[in-house]
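This part shows chain A:
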Amino acid sequence: MIERLAANFHYLAAVALFVIGFHTMLTHANLIKKIMGMNIMDTAIFLLFISSGYVHGGRAPIVDPGLVPGIVRYVNPLPSALILTGIVIAVSITAFALGLIVKLYQFYGTLDADEIAALRSRGL
Partner candidate 1 sequence: MNVSALTVLPVGVFLGAAYAAPLVHRWYRRGLSVVVLGAGFAGLGMAVLLAYRVATTGPLHYFLGGWVPPWGIEVIVDRWAALGLLAVTGVGLPVLVYALYDAEHELDAHVVGRYFGLMLVLMAAMLGVIMAADVFNLFVFVEISSLAACGIIAVKGDRTATEASLRYLILGALGSGALLLGVALLFMVTGHLNLRLAGDQIMTAVLEYPKVVYAGLGFAILGMSIKAALFPLHVWLPDAHASAPTPSSAMLSGLVVKVYIFGLWRLFDVMFGEGLMTAVSVRGLLLVLASLGIFGGSILAIGQDDLKRMLAYSTVANIGYVFLGLGLNSERALIGAALHIINHALMKAALFLAAGAIIHATGTRHVRRLAGIGLRMPWTMGSFTIGALAMVGIPPLNGFVSKWYLALGALDAGQPLYVIVILVSSLLSGLYYAPIIISAFFEPPRHGSEARDPHLFMTGPTVLLAAGCVLLGLFPSLLLVLLGRWAG
Partner candidate 2 sequence: MQATVVSWLPVVATLLPLVGTGCIYLVEGRSWQWRNGLSVATAAIAFGLVLAMYPAIAAGKVLVMEFPNILPPLGLSFRADPLGFFMAATMSLVWLMVTVYSLAYMEKEHHKKRYYPFLILTLSGSLGVVLTGDMFSLFLFFELMSLTAYVLIIHEQSHEAMKAGYKYLIMTILGSLALFFAIIAVYEISGTLIIGRGIIGWPSPLALGAFVAFLLGFGIKAGMFPLHVWLPDAHPVAPSPASALLSGLMLKTGAYGLIRVIYNVYGISLLQRTNWMQILVWLAAITILLGSSVAILQDDIKRRLAYSSIGQMGYILLGMGLMSERALFGAVFHIFGHALMKSALFLAAGAMIHKTHRRSIADLEGIGYRMPLTLGAFTLSALAMIGIPPLVGFLSKWELSLGALDAGRPWFVVILLASSLMNGVYYFPIIIAGYFSKKSAYADGAQAWSMADETSPVMLVPLVLLAAGTLIFAVLPNSLPYVLAGKSAHFLFHLGGR
C-alpha cells in the first residue's frame, strides 16, 4: 500500500492541490482569493494530466537520428501538448475574471463577495 502510494506520489500531490484549490474557491469571500483557488485547482489537474504521460526513465520526445528507435523510451508528448492549451485557457479565464473584479471594485468599493451581495440586496 505504502509503496504504491510512494510510487504515485505525484497523483497524491495533484489530489492535495485540487482539494486546497477547491476549498479556497468555495470558502473565501474575497474574489481575488477565489480566483487564486481556481488557479490552484487547475494546476492540480494539469499536474495529474502531465504526470499520467510521464514514462519512467523516458527521454524528452525529440527524435534523435543517432539513437536506435525501439530501444529508447520517450515520454508521451500528447499530455504536455494538450496542457499547454489548457494553461492558455486558464490564463484567459483568470485575466477575464480579474477584469470583471476590477469593474466590480469600481462599482462597490470592495472585493468581498458577501459585502457585494449585501450591498446589492439593499439596492445600492
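What we mean here is this: a contact is a pair of C-beta atoms (placed from the backbone, for glycine too) under 8 Å apart; a residue touches a chain by one contact, two chains touch by 3 or more; residues count from 1.
Selection rule: all candidates are chains of the complex that A comes from, given by their letters.
Just so we're clear, the structure is a prediction, and the values are computed from it rather than from any experiment.
Within this complex, chain A touches only one of the listed candidates (1 or 2), namely 1. Here chain A touches candidate 1 in the complex through residues 18, 25, 31, 34-35, 38, 41-42, 45, 48-49, 52, 78-79, 82, 85-86, 89, 92-93, 96-97, 100-101, 103-104, 107-108, 116, 120, going by the rule given at the top.
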